[in-house]
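Take this structure, written in structure tokens, and hold onto it; I'll ask about it next.
With one protein chain withheld, the remaining protein chains of the complex are depicted in position.
Just so it is clear, A, B and C label the chains in written order, and each chain counts residues from 1 on its own.
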Amino acid sequence: MSQTADTAHEHPSLWAESSHCRVAAVLHYGAFTALELIAPAVARRAAPGQFVMVTVPGAGFLLRRPLSLFTVRGDRVGLLVEARGSGSERLTRLEVGQSVDIAGPLGSAFPTRGVTNALLVGGGIGSAPLQFVADDLAAAGAGVTAAFGFRDFRAARAAGAFSIDRLWVATEDGSVGRAGTVLHILADLDVSSATTVYACGPTPMIAAVQHWTLAEGLHGYASLEAHMACGTGSCHGCVVDTARGKLRVCSEGPVFPLDEVRP
Amino acid sequence: MSQTADTAHEHPSLWAESSHCRVAAVLHYGAFTALELIAPAVARRAAPGQFVMVTVPGAGFLLRRPLSLFTVRGDRVGLLVEARGSGSERLTRLEVGQSVDIAGPLGSAFPTRGVTNALLVGGGIGSAPLQFVADDLAAAGAGVTAAFGFRDFRAARAAGAFSIDRLWVATEDGSVGRAGTVLHILADLDVSSATTVYACGPTPMIAAVQHWTLAEGLHGYASLEAHMACGTGSCHGCVVDTARGKLRVCSEGPVFPLDEVRP
Amino acid sequence: MSPAQAGSVDLSVRLGPLRLEHPLLDASGTFDLLEYARRYDGDYFADFPYSAYVPKTVTADARTGNPAPRVTETPAGMINAIGLENPGIERWIAGLPEWARLRQPVIVSVGGNTPEQYAAVVAALEAHMASAPADEVPRIEGYELNVSCPNVSSGLQIGADPAATAGVVGACRPLTTRFLLAKLTPNVGDVTLIARAAVDAGADALSLVNTFKAMVLDAQTLRPFLGNRTGGLCGPAIKPIALRMVAEVAQALPGVPVVGMGGVMSGLDALEFIACGATAVAVGAANFTALEAPQRILSELRDELNARGLASPAAARGLALGA
Partner (left out) sequence: MSPAQAGSVDLSVRLGPLRLEHPLLDASGTFDLLEYARRYDGDYFADFPYSAYVPKTVTADARTGNPAPRVTETPAGMINAIGLENPGIERWIAGLPEWARLRQPVIVSVGGNTPEQYAAVVAALEAHMASAPADEVPRIEGYELNVSCPNVSSGLQIGADPAATAGVVGACRPLTTRFLLAKLTPNVGDVTLIARAAVDAGADALSLVNTFKAMVLDAQTLRPFLGNRTGGLCGPAIKPIALRMVAEVAQALPGVPVVGMGGVMSGLDALEFIACGATAVAVGAANFTALEAPQRILSELRDELNARGLASPAAARGLALGA
């Protein structure tokens, strides 16, 4: 309980549970699907890096699914969904005009204030929250470079869903952009020490990025994933090990200082 | 097991499991919905009084739902569905072009051969199988009179789904046709002793009809309902008490001689 | 206006000495008051939806809980292996002032691996309440002894053994005059044996069910999915078993109040537990489906009672029992 209180200041402390958010747009990019929902209450409060809990329509799904805020424009929140299992697959089949229940914005945000130079590092679907970060930073006049790694050609088509000026892509099978992982891109970049790193992706990528930032003397933030039940701090189902002990991805996270995470 | 063999001759012993039957038509009549499915294999073998097991689309439904054959025309089988619970409600929301899995025709049929005069007695949704009986008898040149009882005005709109020349309707609230139950209609009819009675409806109605036929010296058949799991004779979940002991509605039934049932 | 006032139905119930505004409590470990308050626009303390608050189980010592992953979904249910993560009774007590102003009574869920560990928690709280200024402590009016933890000596769950269960209840009973519940595990052959042992040892009431020991595999590796290998199954999937157990206990121990739980997602579910003999009903996994789940379930319960012409939960209690 006291832990909860310690960290209460770290992120927005308002909730919006929005029922029947209309699906305003659905766009498919290879393995990923971009959904745009009309959710003014969520959009108004959203900060980059935060997520929403999404109710999967239809019987047969008990728990809500956590999805990062991909974009926030006016009263619309965008989600980028990869079909990994039955629930996310169902969400990719939503159609314009249908509606879906979401709760959010939830969790901690990527700090962006005062940042002049940003490097966004994304792995696969982990790139989703970084568009919102890029939009936020660009609006504040910061310089933004993004490096995204994808599995293969099909996954790399997700890059088409992003609008970031300096966006480098790597694919493990070399079908698109740099052959290899996102780390190969980072190795080629010359980044100023004033650069802030924003990372989201699979655990091995987070580990590699953390290692790289230490070597380069950069500081930054990572957004982590965990299996969730409540998504709102009640169940302690989503803990990860950090320098501050076990913390909840849904509550103290998903965004943590890069030097705190223990991937 | 031996019982099974004894009764094997009583009804068709072929199955057709038809996947993805296209919904060709959906018509709503008050509380009831008429569905027309393209199911040639089922249609070819169907006899009046038989039923199909219908897979409720979407996750969250384990068991199939038994539904009587309402009509059979060419390669199309018609079903008449009343939303009683979540599964039947879901079936009433099927749309033209969607598809549904069914297995059938199942169970025993109403004997019609050699019948010259028929009286069809239906209660609520129990009237469903009687249209198929009427069509079958009319084709054979038999004289058909039908008496259907419904709860109220909304339910009585189901009568619009039927095409039977001599169809009398009663409603308990008197909103349509004769005020009272179907028994009040029967009391007014003068039926020849050569008339064969075909009854389907709630248990109290079956009991009353059985009583009435005994008094009138008529013989006939009743179609019974029971909660089912398999619908194909394996689980013994659907037994009813009869003069021949406990019999399975899905296998020895649903059609039994009126004097055999113990409602 | 809280749903409890609306409608012609009086939702209030007496749970032992507690007079509750309505029958719905939160199931321990599934609802964190402070986390809701932090995310709420208004004053969540004023709008607190449950009639009493059961916090997550607290133990004498601090516990870091089980390795991740700790939760996942199952057919019509979910499995969890949190491992009683909690700050320990000392830090837990230090946090009380943060929520001391909650109007509703609090039932503290207590865990441990030995009778002594349970007793230490109760003793610490009784001592604190005797000394602390009233406005710095919530209205703690009872304890729920969660005997689903493994017994350090036998390794088995304490709650699977009547003697071990009685040992825990017996160790705590002398330390408090407050309402004492024993929360029973369903992982037993005959739940009434454990229920009777708990009552004979001094429990005022019983709550059931806790989760069913279960296992989920990772579809890729075919290895146990949870960091703890096994976990506890709950949700609608297990409701029919929970209803059967609540009915058995209510029938075996007619005078003993029961808090029923297990898969309550709707007002009808809650009413079913009451019909099986429960005085109050706890909502667990349903809290994860929507932040307003308790409000929805409560108004559905009122509607279900209204629709059946039942004037109160008491009028429905036990309808499913007897011949």
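Here is the rule we use: a residue touches a chain if its C-beta (ideal position, glycine included) is under 8 Å from a C-beta of that chain, and two chains touch if they have at least 3 such contacts.
This is a predicted model, so every value here is computed, not measured.
Visitor: Who does the absent chain touch among those shown?
Guide: Touch partners of the hidden chain, whole complex considered, are B, C.
Visitor: If the hidden chain were put back, which of C:K56, C:K239 or C:R302 would touch it?
Guide: Residue touching the chain left out of view: C:K239.
Visitor: Which is it among B:C21, B:L79, B:M228 or B:V255 that touches the chain not included here?
Guide: Result: among the candidates, B:M228 touches the missing chain.
Visitor: For the chain that's not shown, point to the residue among B:A31, B:L186, B:C238 or B:V255 touching it.
Guide: B:C238
Visitor: Even though one chain is hidden, which residues of chain C still touch it in the full complex?
Guide: Counting only chain C, the missing chain is touched by 74-77, 79, 156, 160, 187-190, 212-217, 219, 221-224, 230, 233, 235-241, 243-244, 247, 263, 268, 271-272, 275-276, 308, 316, 319-320.
Visitor: Counting contacts across the full complex, list the positions on chain B that touch the omitted chain.
Guide: Residues 1-5, 8, 13-15, 17, 55, 60-64, 87, 101, 103, 106, 226-240, 245-246, 251 of chain B touch the chain absent from view.
Criterion: only the chains that are shown with their structure count from here on.
Visitor: Indicate which of the five shapes (line, ring, star, complete, other) describes how the chains touch one another.
Guide: line
Visitor: Which chain pair shows the largest tally of C-beta contacts?
Guide: By contact count, the leading interface is A-C.
Visitor: Of the other chains, whose C-alpha centre is the longest way from the centre of chain C?
Guide: If we average the C-alpha coordinates per chain, B ends up farthest from chain C.
Visitor: Mind checking the centre-to-centre distance between chain A and chain C? Centres are C-alpha means, answer in whole Å.
Guide: Roughly 35 Å separates the two chain centres.
Visitor: How many angstrom between the C-alpha centroids of chain B and chain A?
Guide: Spacing between the chain centres: roughly 55 Å.
Visitor: Which integer distance in Å separates the CA centroid of chain B from that of chain C?
Guide: Those two chain centres are 48 Å apart.
Visitor: Name the residues of chain C that each touch 2 or more other chains.
Guide: In chain C, 76 touch at least two other chains.
Visitor: Two-or-more-chain contact residues of chain B, please, as numbers and ranges.
Guide: In chain B, 60 touch at least two other chains.
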